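With one protein chain removed, the remaining protein chains of the complex are shown where they sit.
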Amino acid sequence: MGMPMLIRAKQKGENTEVKVLVKHDMETGRRKDEAGNIVPAHFIKTISASCEGKIIFEGELGPAVSKDPFLSFSFKNGKKGDKVSITWVDNKDDSRTDETKIR
Amino acid sequence: MNERRRAIIKSLSVYSMAVATGLMKPLSALAVDWEKKVFELSKLDDVIAALGGNFQVSDGVVLVASEIAENGAVVPISVESKLPNTDKIAILIENNPNPLSARFTIHDGTDPEVKTRVKMAGTSNVHAIARSDGKWFMATKEIKVTLGGCGG
Amino acid sequence: MTIMNIKRLLIFFASVLSMCTLTSSVSAQDNTSEEIEKYRELLADGNPAELWELTGEELWYREAGPKNKTLETCDLGKGPGIVEGAYVEMPRYFSDVDKVMDLEQRLIYCRMMIQGLSREQATERPFGSAGNSSDIEALVAYVTGQSRGMKIAVAVSHEKEKRMYEMGKRFFYFRAGSHDFGCVTCHSGENKRIRLQELPNFMNVEQARKSYGSWPAYRVSQGEVRSMQHRLYDCLRQQRCPEAIYGTDLVTAISLYLAKNANGGTYDAPAMKR
Partner (left out) sequence: MKKIIVSLGFCAASFFAVALVSADQTDKEFEEMLESSLRSKGIVKAEEVLAQDDVQKKCSTSGVASAEDMKAILDSQLATIVYPSDGKYLGDWKAGEKIAQSGKGRRFNDKPDTVNGGNCYACHQISKDELAYGTIGPSLYQYGKIRGNSEEMIKYTWAKIFNAQAFVPCSYMPRYGHKGILSEQQIKDLMALLFDPESPTNK
């Protein structure tokens, strides 16, 4: 279930800018460890964002997204104090949801 | 400040535990499914075909990236579509083992612009594509991946 | 080879030397540094080191060890529990141990004394890797982050600090090993780079400040936050030196030497780097 994401949601005029950092190894399944063994693929497959329960943004990620993924996007119709919630699910069916309020 | 942060961490842990144990359904249950067969394709042409064929080169798709990356493990990419009714944005890296790196679904009210970071196996063309009114449009840039540091 | 030959070779060499200066780097590769700069700017948005800072903060306040204590009473030099501004004054002399310590040595000490861990437990996994995160690196990220924006100000006034500084300076110029490398090899010339990375010249105050003030850093090439200890550990490895034993004095000495050269600079880390 990993550690908490870092989510920033900031009101900029009529737009809300969302930045997300996730702690995840995003293993491609091609890397070898020090002993020379292949490290199995382990990566976030989907990430979705909602504001006050309404889905605003979704991503399907492959293992080519960098370790500790970063995402940034913005949306309209949000206001200060609204709850932005982000959920990711990885290929081992591990998942995590964190939320923040628009500032 | 410290207290606040700690409180956040604690409450988050509780929440995520609830999700993990199935007490609450994660929102992603509603989300698009990860399309395995497209992500696992190894040839760019096959990915293009799988996504519905021809991508038209367009100024309406803006790909921002540096021409040189100091390290292939983290290459910052920004894609913006200026085309109407854009509902999908994707990043394709031609020379990667699997070209499709990420695909995003832009819902109503969300700007068709996304910033992320991808891995590149080596120097390659990077294609940013956006779907507008059901058709795909594309912008391309070559990004050179360089060797760094003293290790060689 | 005869003496005559040697002489001829030397004279010949002199003429080659003068040629070198004429043909110096084909200044082309025009936009390389510009594009690298752009890469770094684009990267600056969203530094994963913040995730380490949060974890470190959580660890600082978490009860742990046989004594089940938090690190809240740990004295990093400014009094028990004072984290803000502590790092920019380290390494420093601590009278309770009559010794100069860097941040990591002090954290080890606190974890042993306050939490009751053995030295082995307190120094376990000093450097993280994928799937094996390091508590120490997280703690270091948290503590150093609490000095962000402050001026680097190591004292080097106590006799033991002066000795430590002297040892660090000496090592800076110490050349040894298979390749004859020393710190000085890469870090004493102006406008030098290794591959595409600019090399800070530690004789130049501005460069010393900028460089020292940007560690620890999240390194995109490693996907980890790397502390000053790790930076120097890995410099030594590339220098073909033997392994630096974690938490020993040599690394503290080098750190103090570099920190002193960087005094007065604004501390801006944990940063993000290649």
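When the chains are written out, they are named A, B and C in that same order, and each has its own residue count from 1.
FYI, a contact is a pair of C-beta atoms (placed from the backbone, for glycine too) under 8 Å apart; a residue touches a chain by one contact, two chains touch by 3 or more.
Keep in mind that what you see is a predicted model, and the values were worked out from it rather than measured.
Taking the full assembly into account, the omitted chain touches B, C. Of the listed positions C:86, C:156, C:228 or C:251, the one in contact with the omitted chain in the full complex is C:251. Listed residues C:84, C:166 or C:268: the one in touch with the omitted chain is C:166. Which of C:48, C:77, C:182 or C:200 touches the hidden chain is settled by the complete complex: it is C:182.
Where chain B meets the missing chain, the touching residues are 68, 144, 146-148, 150-152. Contact between chain C and the unshown chain involves residues 1, 6, 8-10, 12-13, 16, 19-21, 23-26, 28-29, 32, 163, 166-167, 169-182, 185-186, 189, 191-196, 199, 236-238, 240-245, 248-251, 253.
Convention: only the chains that are shown with their structure count from here on.
For the pairs A-B and B-C, the count of C-beta pairs in contact is higher at A-B. With each centre defined as the average position of its C-alpha atoms, the distance from chain B to chain C rounds to 34 Å. Residues of chain A in contact with at least two other chains: 4, 66-67, 70, 72.
Across the assembly, chain C contributes 45, 54, 220, 223 as residues in contact with two or more other chains. Interface of chain B with chain C (complex): residues 2, 5-6, 9, 64-71, 73-76, 78, 115, 117, 146-152. In the complex of the two chains, the chain C residues touching chain A come out as 45-48, 50-51, 54-55, 130-131, 218, 220, 223. Against chain B, the residues of chain A that register as touching in their complex are 1-2, 4, 15, 26, 28, 30, 45-48, 50, 55-67, 69-77, 85, 87-89, 94-99.
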